[in-house]
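Contents: one structure, followed by commentary.
Heads up, one of the protein chains got dropped from this complex, but the rest are sitting where they should.
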């Protein structure tokens, strides 16, 4: 099947490669021509302007956009809208906010253009493992592109089958799913990422407890500002975190792909000294909380995970200073740090 | 190798079975004789009193305790301490508080008895998948029992090897690990369960957001006490949760064993109407938070997960009533629920 | 000074009364005529249609809107916009979302109408105590209406002066403040309410701990699903909560007006049995979190307070059921509640 792909960054390029490996025809375009040339050398059909790109595609055109969410995607959708014809299909495979999808889909529908929002998970491992895809939009367009989704998805693999699935149809077991109407794909992907933040924070907090399990060995300054540790003999463990992450990978309740990656990271560098701990957040975690609040759904865990990222970047500094200032006001407490100087 | 096992509940019986399958000799004892008979019929050597049990074991004896944590374990350790000899090894394979382990190990060491604390994860699936074991105590005793641990553990299986592990020795890849001195096994297992609570809550919160993704379809009473939904058109999705859990199992960043189980549970009963949502917590989640607080390690995610379980059992009712009472005092706000009646 | 007031509910009527008490002239209007008549009997000038209302006001007209936020306010602003003249001042004294203020102010500015957003705190006690007002909009209009704000505000009273304030001007000490441009008043009021949720939750949680301080007296079922209390002798207190709330009112660090109200509520009904604990939330708490997320500001406490309100209304039920379902899957754990039946 033919697919046009715009945006040949890490994700886009690998999607082209996986499609080529599955004998699909890929027409590609990218602002930076170098990347086009690279993929042409791997079997793709290169184009060097948007008009060229649109002309080289058979009708009804199928186009996969893989450009950064926000303005870049917004601009590209607008430009393409002017060039496409009724019946064409435009896929946003990036991390757009689902509310933008709803708006765009409604706008494009006026021109008869189908818009699909496809939340794509898999990161740098997707080329090899396949991409988990959550799809929103008209069922007809999804059905039409089924061969594409099937090729990009991981497939059933040797993962243990969920009891009862043998009696059901559907594509969920293949690793892709038509979730619902416009925006549903990115909505589900958004929540997926929200969960991801929560899972990551659960591992990070637990491993941090293990990391501090030897606090009883340290002499802590005892003064009115510092709580002494009542039972230092209970905190005398120097634990091997790379080994612990590894042992949990087999047979434990908390085995997961994120744990696999954690084991890799800790083995590479047990003290993680190559990192500063300023944790970025892309939009999905925030949008997840915003959606939960709109719905009135309590999400203490997912929120705590997001806020920790904010704090890791110093966004709580003013609040912390205010706490010290209040303590100084009511109790004359002077900050410990300040005393050191 | 020979192993004595006391406590033939679900976990204990399956441990015996897995040892028998691996050609170890098992001498078993249980307060309820029926369970002893059952395992004798499967190849174990039955005993019908604690004295009988102790006599039938070769010296140095190796005994695996699998009785409920707290008083039952405490009592059994005391009774055995009086009957065992120097050089014997006593394993607590239950969910003891690691602080009890430290105390017991020190007491037993006076008599020359080795005490190992083995945190065991795997639940009802362990017989088939093997048990992930986190071990605390003297390295010599752990070394001596290596054949037992190896048999109970899952082994490497076909799980992708962590890059760099090929250059290292150790047993972590086999699914068991000597974590450190007395209590270290249950300490690591405790934190493992704390993480488990966090992971479970992350999935539950995320899926709850998806569950409420159709709130825009419902007419909500508009009054001064209720915030209207500003954009009902953004919450019109009736999502298929069993399919979504299934699709995430393949290729996504949040794939995990807990997700596999979630997919099973949701497929069996998509509305989960067979559950009331009163979520129990065994001790490990609480002890994890207590340890974190002693250490001064922040654990907002793991705490939120624990507190949600408390709330699910009505433990926040008084606080909720107090909030309503305050609102009535300052604003004359009357509870919505009360208005209905 | 003359002020037109639309919306004679509890808040609006009391604002009229406080203005009348301070010798201002009030022209009033309300959809329900009964309320107009009542205030006429107390000295206000009644009007019985919006046109009548607009005509009875001197130019430049000053109008205080006190109708429910959302659609009712939106509609009334639109209707008035068509009838007012350049130079008139329209005040939204309700709980509007500040983003709506920004939009409305910009729209009305096209017609030369000044729009002020005034966040008003004080609840049912405001008539007596005065209203704390946070004001957004053009400084000129705020300045023009200064006599009105001064009358409605509490004034300095006998509250201890903040050291250094004697050297400063401004109205903050009077209990009203021009916070900034359009929306700033409701932005500050929004955060005020967000803080209010956090304060209320802090008291509620703390008092709930005191409420449960006798858990050691109860026999708790001991089974594999329930953590036994290790030291029941530490939880033998039957505490008198009304007295404790009362004693904290004098000399303690946590004295506050909310604590005063808590003391009243607990004295009236120590077991709070008249409340069901379904806690409403109006929009400000949610908008506060949304703003914090936009800003990247961590707000774990304010979020937890909001989510507890959601949970109190059953919005976490599905998530709780899912946790029980997962526990059943991996451990065969059956819900305690279910066992009872």
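For reference, chains read A, B and C in written order, and residue numbers begin at 1 within each chain.
Everything that follows uses one rule, which is that a contact is a pair of C-beta atoms (placed from the backbone, for glycine too) under 8 Å apart; a residue touches a chain by one contact, two chains touch by 3 or more.
Quick caveat: nothing in here was measured; it's all calculated off a predicted structure.
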Seminar exercise, completed: Missing chain -> touching shown chains A, B, C
Seminar exercise, completed: Full-complex touch with the removed chain, picking from A:10, A:59 or A:217, is A:10
Exercise. Which listed residue, C:117, C:174 or C:335, touches the chain dropped from view?
Worked result: C:174
Exercise. Out of C:25, C:246 or C:317, which touches the unshown chain?
Worked result: C:246
Problem set entry | Touching residue (missing chain; options A:35, A:212, A:234 or A:249) | A:212
Exercise. If the hidden chain were put back, which of C:117, C:196, C:315 or C:335 would touch it?
Worked result: C:196
Seminar exercise, completed: Those residues of chain C that touch the unshown chain are 98-99, 102, 121-123, 126, 129-134, 153-160, 162-165, 170-177, 179-181, 183-184, 187-188, 191-199, 201-203, 205-213, 215, 229-231, 233-240, 242-244, 246-260, 263-264, 267-268, 288, 291-292, 294-302, 304-305, 307-308
Problem set entry | Contact footprint on chain A, counting only the chain that is left out | 10, 68, 70-71, 97, 123-125, 200-201, 203-205, 207-208, 211-212, 222, 224-228, 230, 258, 261-262, 264-266, 269, 272, 275-283, 286, 300, 304, 308-309, 311-312, 315-333, 335-338
For this session: State which residues belonging to chain B touch the missing partner chain.
Result: 253, 281, 286, 289-290, 293-300, 303-304, 306-308, 310-311, 313, 315-316, 319, 330
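As a working rule, only the chains that are shown with their structure count from here on.
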For this session: For copies chain A and chain B, work out whether under half or over half of the interface numbers are shared, and give different or same accordingly.
Result: same
Problem set entry | Residue list for chain B, restricted to those that touch at least two other chains | 123, 201, 203, 205, 207-208, 211-212, 230, 257-258, 264, 300, 304, 308
